Structures are given as structure tokens and as C-alpha cells.
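Starting off with a structure, shown below.
The other protein chains are all here in position, but one chain of the complex has been omitted.
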Amino acid sequence: MTKKKNRSMIQRRLIPTYIFLTICSIISVFPLYWMFAAATNDTVSVARGSIAFGNQLMVNFEHLKTAVQGTLWSSMGNSFLYSIVQTVFTLFVCSIAGYGFELYHDKGKDKLFGVLLLAMMVPAVATMVPLYGLVSKAKLLNTVWAFILPGISTPFMIMMFRQNSRNFPPDIMEAARIDGLSEWRIFFKMYVPVQKSIYAAAAVITFMNAWNAYMWPKVVMSDNRAQTMPMFIANISSGYTVDYGMTMLGVLFCSLPTMIVFFVLQKQFAEGITGSVK
Amino acid sequence: MTLANKQLAAGWLFLTPATILIFIMSFYPIIQAFITSFKTGKGVNIQFANPLTYNYSRMLQDVIFKTSMKNTFLYLIVEVPIMLVLAILLAQLLNNKDLKFKGLFRTAIFLPCATSLVSYSLIFKSMFATQGLINSALMKMGIISENINFLGTAGTARAVIIIALIWRWTGYNMVFYLAGLQNIEYSVYEAAKIDGANGWKTFWNITVPLLKPTIVMTAIMSINGTLQLFDESVNLTSGGPANQTITMSHYIYNQAFGQGVGNFGYTSAMSFVVFILVAILAFINLKVGDTRD
Partner (left out) sequence: MKRKLISLMLVGAMAASMVACGGSDATSSNGSTDGAAEGAAADVQSDDENTLTVYAWDENFNIPALQAAEKDYQDVNPDFKLEIITQSQSSDVESAITLAAEAGDYSTLPDIVLFQDHYFQQYVTNYPDAWQDANDANCDWDGLGAEKLSYSTVDGKHFGFPVDAGTAIFAYRTDLLEQCGYTIDDVTGITWEEFDKIGKEVWEKTGKYLLCMDGDGNDLFYMMLQEEGVSQFKDGKPYITENKELVQVFNTLVTLAQDNVLYLANDWSDYTDQAIQGDMVAGVFNGNWIIPTIKKVDSNKGNWAITTAPTLTGKEGYASNGGSSLYITANCSKTDLAKDFLAYTFGGRSAEDGQSTTYDDALLNGGVIGTCAAAANSDVYQQGVEYFNDQAIYADIVEYTQHVPTVEQSDYHYQARTALATALINVLQNGYTPEQALEEAETNLKFEMGL
């Protein structure tokens, strides 16, 4: 009896919290609902901000399939390829760096880390021309390398891995060394397996950034065969006349993968972030 | 090679790929940009300026650059505090043991930052359009009697940009605070309760200090992001009306790629100023937030 009363009291105390969180959630999700609704409407209804579902989904899909020389699926494929390759390389390069900076740290490395952090503040627009020059001279335009190279090593990721490495006890490394394990083996056999959640968090962030990247890919991936999903959307959503129903269906295609990745990895994501803010 | 040397070598080897890449992909271009910032002229006609600091003194007379700087700092001063406070508040509410549907709320509030830029800007533009959802809702509620052109008037256009930023990034920051809060032992709160501290006191005296490293980190990220703000200015308002919402990065981009042949000497100089500004603010932030001594 008392227990029950207690529970309902707690619930009552939390009602304002629920209301507030529900309002915030609705505000956050509403535009996504709108995206779904818009994908089923014709262009004039979308432009007029209709929020009801329409019956144009299949029509929009037929248009979308033939847009930009029919490159919908290849753009999806490219986006997946580039984002996955980007994620693999970023995770590897930044995790060994974060690991090295934390567990082998000395004065020199700390100084170097400080210098690398400066790179976070370099405005993208300033580096565009020189970077394009580099990639173009190396004959890498329209390749996956052009896409990933500038984003592989980022100070933010290195910092995240470095923070997480703090809870990896140095004693284990000493013990492993005595057992005769090489430095690389210690990393792969001892460190990587216990850091799964930070890898998941880093993967979510990197994948999301790579998937949504637009400015740089637009510059180096000018060939339609190499174009990414955001570029595909840009190609159909600018011009003298825009079919918004079709565009929003494209946007829906473009948004689903990042959402799915987040849904699937969200528990590990939260845990990984937890480690990095210790 | 002795064991110690091997360890030393391994330690440096771990850093090598990341370091080399950052040097090539960030430092080499910014040095190039720094050199270019002393040049003037376009295309094949580019040459070292006389005096060398020509682009930098030009900036001081550039009305639009000054406007863009004012706008950017306005966004920074208004948006970052609101967003961070809201994010901490949401994190605090979600960090309640008795709360149900936690995962649902967390996902919903995080989702905006996973939305692609195109859809997000389309949605906001259409919602705040003269005949859009917001206008018709306000009309129905009787708050306004005539449609407002939100994006066409300086004050409201700036407000829309700030709202859009808050919408998009609060959830992202919230996740970091949520993580930070989970690192705080529950016993600390219990102890505070026994000492008779109320909710507000606990929050201010325990939560905030313990979250300090996270706050510093998110603040630096937000400052960096806001000072380099580009997407919202370009996609929501095109910098208008009359350049009253344009950001520094947007103006630089316009000068480089947006209006014919780029004036790369000038844009490099402006970019360099942005770089220095971000560095200074980040440094101040680190000093203020330094708890170690």
C-alpha cells in the first residue's frame, strides 16, 4: 500500500519533467516527421508547407530514380563506401595516436599534442585551394582518397581517444611486456577489446560527418560517377525549378543511414562518450 | 635495440600517421594561406602586395567584414550560453533514476544533429516562410494580424538562425553532459542531501564543478563551430537582408568562390584572422576552466 503510494508520488513529482521532455522531443522530431510527409507530396504542396501525407510517394520515387542520369543508387553506394572507408581509417589512425599520446606520454609528446590541437581551428575555406592543389597534383581527384584524406586525422578524435585511454591501467601494459608481448600486440590484444564503446562512439561521429560532408566532396568529386548522396540531393534541389516532393524523398534516403547507425550504436555511443569526458 | 628504446620508438610510431596527416592536411595549407594573405590581385595577376600588410589594413575599412564579425559574435554570445544551459538542464533531467522512456527522449533530442543539412535548411525555411507554418499558427492564435517575413527582416532573421542552431546542436551537447553526469558517483548526491542542500544548491555546488571539464570541452567546440559558422547563414538567409545576418566564413566564401574569380589574397587574410580569434578564445576558455591548480 505505502509502496504504491510512494511510486505514484514520484510519478507526480516528475510530471513537469515528462511534459518538458515531451515538448523538447516533439520539437526535435517534428521536422523529421515533416520530411516523411513531404516525401509523399507533390512539389507545390511541399513548397506550401503541407504537413499531411499525400499520395505521390511512388511518383516521386520514379522521378528520383531517373534524376542526375539515374545515379541514385550509385550515389548511395559511394556514400556508404566513402563513409565506411573514412570511418575505418579515422578510427585506426586516431586511436593509435590517442593511445600513444596518453600511454607513452612525455613532455615532447604533450607539446606536440598542443600543436596538433591548433589544427581544429583552421577554417575550412582557407585551406580549400591549397588542399585541392595537393590532391589534384597527386592525381587523386574523384577517388575515395580525395574524399577521406583531409578527414582521417582530426584533433577532436585524437582527443576523444586520448581521454578514454586514461582508464586503461599502465600496469596491464607492464605485465604484458614481461610476458613478451610486442607494443603493437599490446595495443591490439589488450587495448582494443576493452575500448569497444569508444570505438562505437567515434564510429558514429565519424560516419555521420563523412556521410553529411558536402563542401569538400563537391570540390574533389565533380564526376557524377563519384558523387555522394548529399551532392546528389544538391544536384536535384537547385536549378530554376525544383521538384520538392522528389527532393524530400531523396533527403529521406540520405537521412536514414545516419539515423540507423545512431539507433544501432546508441548504447555504445553513450558509453563511449562517457569515457571521453572523464 | 633495447627494450626501452623499442618502447620509445613504438610510442612515437603510434603518433606518426596522425601527425603527418595533420601537418599535410591542415598546417601546410594554413601556411600557404598565410603566404597568400600578403598577395593581391586575381588569377594570373596575383602578386605580393605593396605594402605587404595591404589585405590586413583593407579589412579594417571593409564595412561588410565588420558587419559579418558583429553578426558572428552576436550568434556566439546569444546562442552558445542558451544552448549549453539547455543542454545541461536536459541532461540533468534525463539523469534521473526514476525516469522512464529515457532512451526514447535521448534519441529524439539527439536526432536533429544527425539530420542532413539540406533537409534541415529546407524545413526551417519553409516553416518560417511568409506563408509558412509559424505564421499561420501565430495568426490563428491571434498573436499577429499580418504575416511576418521572418527571414526578410534583420532582427527576426537572426533569431531564426539562432533558433535553428539551438535546435540542431543542443542534443549533441546534451549527450556529452549526460555522459559527464554518469561519471559522478551517486553517493556524492546522497551526501549532499544529508547535508541539507536543495536541488539548486546541489546542482550549482556539485554538478557544475564536476562537469567543468565537459563544459570547457563543449564550450570550445561550440565557440569554434560558431566562429566558423557557414551553413545556416548560406542556406537559411543567404546572409541577407542587406548582409545583416552574414557570418565571417560566409563572407570569406563569397569573396573566394561566390562572386566570380576569387580574391584569394584577401580571403586568406580574413581566414587567418578567424583562425587567430578562435585560438585566442579557446585559450581563454582553457585558462578559465583549468581546475588543476
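Worth a mention:
Letters A and B mark the chains as written, and numbering starts fresh at 1 in each.
The rule is simple: contacts are C-beta pairs under 8 Å (C-beta built on N, C-alpha and C of every residue); 3 or more make two chains touch, one makes a residue touch a chain.
What you are looking at is a predicted structure, and each value in this text was computed from that prediction instead of being measured.
Shown as candidates are A:24, A:226, A:248 or A:261; the residue that touches the absent chain is A:226.
Check B:20, B:104, B:144 or B:208 against the missing chain and you find that the one touching it is B:20.
Listed residues A:21, A:35 or A:68: the one in touch with the omitted chain is A:68. Which of A:65, A:111, A:139 or A:166 touches the hidden chain is settled by the complete complex: it is A:139. Counting over the whole complex, chain B has residues 13, 16-17, 20-21, 24, 42-45, 61-64, 125-126, 129-132, 149, 151-154, 157, 237-238, 240-244, 257-262, 264 touching the chain that is not drawn.
Annotation for chain A: contacts to the undisplayed chain at residues 43-44, 47-48, 67-69, 78, 81, 84-85, 88-89, 92-93, 96, 128-129, 132-134, 136-145, 149, 152, 184, 188, 192, 218-219, 222-226, 231, 234-244.
Throughout what follows, only the chains that are shown with their structure count from here on.
In terms of their C-alpha centroids, the spacing between chain A and chain B amounts to 16 Å.
Chain B makes touch with chain A in their complex at residues 3, 6-8, 10-15, 17-19, 21-22, 24-30, 32-33, 36, 90, 93-94, 96, 98-99, 103-120, 122-124, 126-127, 129, 131-133, 167, 171, 175-176, 178-180, 182-183, 213-214, 217, 221, 224, 228, 230, 249, 252-253, 256, 262, 264, 267-268, 271-272, 274-275, 278-279, 282. In the complex of the two chains, the chain A residues touching chain B come out as 10, 14, 17-18, 20-22, 24-25, 27-29, 31-32, 34-35, 46-49, 51, 93-94, 96-97, 99-101, 103-104, 106, 109, 112, 116, 118-131, 134, 149-150, 152-153, 155-156, 158, 177, 182-184, 187, 208, 211-212, 214, 230, 233-234, 237, 244, 247-248, 251-252, 254-255, 258-259, 262-263, 266, 269-270, 273-278.
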